[in-house]
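Removed: one protein chain of the complex. Kept in place: all other protein chains.
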Amino acid sequence: MHITASVFINDDESGLHNDFERWLEELAPEKLYSRYQHNGYEDNGDAHLKRTIMGREVTIAITNNDFDSGPWKQIFCKKKDGKGDRRMLVWDDWRIITLSW
Amino acid sequence: MHITASVFINDDESGLHNDFERWLEELAPEKLYSRYQHNGYEDNGDAHLKRTIMGREVTIAITNNDFDSGPWKQIFCKKKDGKGDRRMLVWDDWRIITLSW
Partner (left out) sequence: MHITASVFINDDESGLHNDFERWLEELAPEKLYSRYQHNGYEDNGDAHLKRTIMGREVTIAITNNDFDSGPWKQIFCKKKDGKGDRRMLVWDDWRIITLSW
């Protein structure tokens, strides 16, 4: 579970993804780095805040052995900075699943 | 699960609901529609962002066969635009329940 990565569900549409990127940058700008007290050894203070907006986990139904996210939606796992390895947790009783990063 | 609908828990108080509406409109204004790249075939780019703030699912205790959300709180399911049908998932083992839209 990498703390600057988010797991979220939304439409798989590139325009929307660009909207999210711009919006998150407005709400929690990456720079100036000195804006964040967290940015000493690291420089990813903004990524912690952006991830908080986007969320860390989702719950999703399983229908016919597949994620039931609807016709347009996908589960996304986006990392807000370039650091670290990733691990995904899956809680699965074949009815509803919880994913976190 | 409609992607512009949110499921959340908060006080059932009309002033607070108005505060949420105003606040979400400040954080992700509906207009100008051209502000969002997502707004081509659709015009609900803001609703995707607002829903991200409000959340998509909740976990709640069951006590004496009823939701245990406390004396003032309610579970709300609000749609951020006027589109589509709704479906609710319930994961229930009579201890804690997860709801998503």
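Going in written order, the chains are labelled A and B, and every chain counts its residues from 1.
We take it that contacts are C-beta pairs under 8 Å (C-beta built on N, C-alpha and C of every residue); 3 or more make two chains touch, one makes a residue touch a chain.
Quick caveat, the model's predicted, so the values are computed rather than measured.
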**Asked** At which residues does subunit B meet the chain that is not included here?
**Response** 8-11, 13-16, 18-20, 23, 27, 53-55, 58-61, 68-70, 72-73, 95-96, 98
**Touching residues on subunit A - with respect to the absent chain** = 1-3, 27-28, 36-40, 45, 48-49, 52-53, 55-57, 89, 91, 98, 100
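What we mean here is this: only the chains that are shown with their structure count from here on.
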**Prompt:** Whole-Å distance, subunit A centre to subunit B centre, using C-alpha means?
**Reply:** 18
